[in-house]
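Submitted below is the structure of interest, expressed as C-alpha cells.
One protein chain is absent from this view; the other protein chains keep their places.
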Amino acid sequence: MKSIIELNEDEKDCLQELMNISYGAATAAISEIIGKFATLSIPNISTISSSQLREHLNTKLISKYKYYVSNQLINGYLAGENIFIIDEQSSINLAKQFDLDEDEINDNEIKDIILEITNILSSATSGKLASLIDTSISFSAPHITKINSIDEIDKRFEGEYSHVIIISTELNFEEENIKGELMILTKNESSKFLQKALENALENL
Amino acid sequence: MYLVVDDSKMARKMAVKNLRLVVGESPTIVEAVNGQEAVDLYKEYKPKVCFMDLTMPVMDGFEAILHICKFDKDAKIIVISADIQELSMQKSKENGAIGFIKKPVNQENLTSMLTTLGLI
Partner (left out) sequence: MEFKDEIIFNTVNNGIIILDKELNILAWNKWLEIFTKIKEQDILNKNLCTVFPYINEKKLQRKAKTVLVTKNPSFLSLNTNRFLIDIPVSNITNTIFDSMQQDITILPYDIEKQYICIYIYDNTLMCEINKKLEQVNAELIDMSHKDHLTQVYNRRFFAEQSRKIQLYSQRNNNTPFCLVTLDIDKFKKINDTYGHLFGDEVIIKVAHIVESQIRESDIVARFGGEEFVVLLQNCDLKGAFEVAEKIRKSIENTSISLHNNEDVHCTVSLGIAQFKEEDKDNLENTLSRADKALYEAKNNGRNKTIVSN
C-alpha cells in the first residue's frame, strides 16, 4: 500500500457531519444512562502515520499529569481502535458524576468508570457511524492502563501503521471540570473502506 | 419557499435533497450557514417553513429561533439536529420551534413531520 489515504474537503465534510450525528447519539446515551450532560467537540479529522499520532498526543497531554488510557477494539469492515484518554483529576470528577461517594473512590473504581464511559462513547459513536454507512461491527472488551508520564505513551504507539485516519474529539461535562480525548482510529483496509463509504454517500447526494 | 439553516455543507445538502423529494422541484429553497444569516434571510424571504440546526457558530439555533419567533409569531420552525438530548428538545420548543427531527434527515421523517404539522 504505497499511497497514503487522503480525504478531500468534501469527504472530510461528510465525515464531520456523520460524526456530528454519532456524537449526538453518544451524548444522548450518556444523559440517559447517568443523567448528566456532556458535549463532544467538533471532530478533528486527519490521516496520519503512527509517529504523527505520537506527536498529536504529545501536544494534547501535559507532562506533569497522570493519565488513564483505555482502548476498545472494533471488528468488522470498519475495524479499528477507539482510544479514550483522561487525566487523573478529571477521572475523579467523572467518578462523582457516576454518583460515587468520596470514600468509594479508589483506583479500581475509577478504572471501572473510565472503562464504562469508554464503552458508552465508543459503542454509541462507532455504532451510529456504522449504521449510517450501512455496515456491521462488533466490540471487544475495553482495556485500561494508567500512565505515569508522557514517555510511557510513546511505548504504546511503537507499531508502524500508515493510513491511519484519526477522528479526535474532546469530551466535556457541563458542570464539572472533566476533560477527555476520544480518538477513533482506522488503518489500512478499514481506512479504505471508510473512504469508499464517504465517496458513496457523496455520490448519492 | 423554504429556508434551510446548518453550518455543515453536507447537512444542508442532505436536508435540501430530501426536502426536494417531498415538495418537488418548483418551490424555492434558500440556505443559511448560521443563526444570524437565518434571521436576516427569514426577514427577507418570509419562508413557509424554516429548518434549523442547533449547534452553529456566530448565533446558534436556540437563539435564532427566539429572534425569529419574536417578529413572526406564526413562524413554522422545525429543528433538525444531531443533539437529541431531552433538554435540547425542550429548550427548542420553549423558544418557539414546532417540531424536531433527529438527524439523519430522510424522506420518511421529513414527510411524517410535515404531515403531522399540517404543512403539506
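Per-chain numbering from 1; labels A and B assigned in written order.
The rule is simple: a residue touches a chain if its C-beta (ideal position, glycine included) is under 8 Å from a C-beta of that chain, and two chains touch if they have at least 3 such contacts.
Keep in mind the model is a prediction, meaning the values are calculated, not measured.
For the chain that is not shown, the touched chains among those present are A, taking the whole complex. When the missing chain is restored to the complex, the residue among A:24, A:142 or A:180 that touches it is A:142.
Among A:10, A:116 or A:152, the one in contact with the hidden chain is A:116.
The missing chain, though absent from the display, is touched by one residue of A:24, A:43, A:80 or A:127; that residue is A:127. Although one chain is hidden here, its contacts on chain A can still be listed: residues 29, 32-34, 98-99, 108-109, 111-112, 115-116, 119-120, 123-124, 127, 139, 141-144.
The rule we apply is simple: only the chains that are shown with their structure count from here on.
Looking at the complex, you find that chain A touches chain B at residues 10, 13-14, 16-17, 20-25, 27-28, 31, 37, 132, 205. Note for the complex: chain B touches chain A at residues 8-11, 13-14, 17, 55, 81-87, 103-104.
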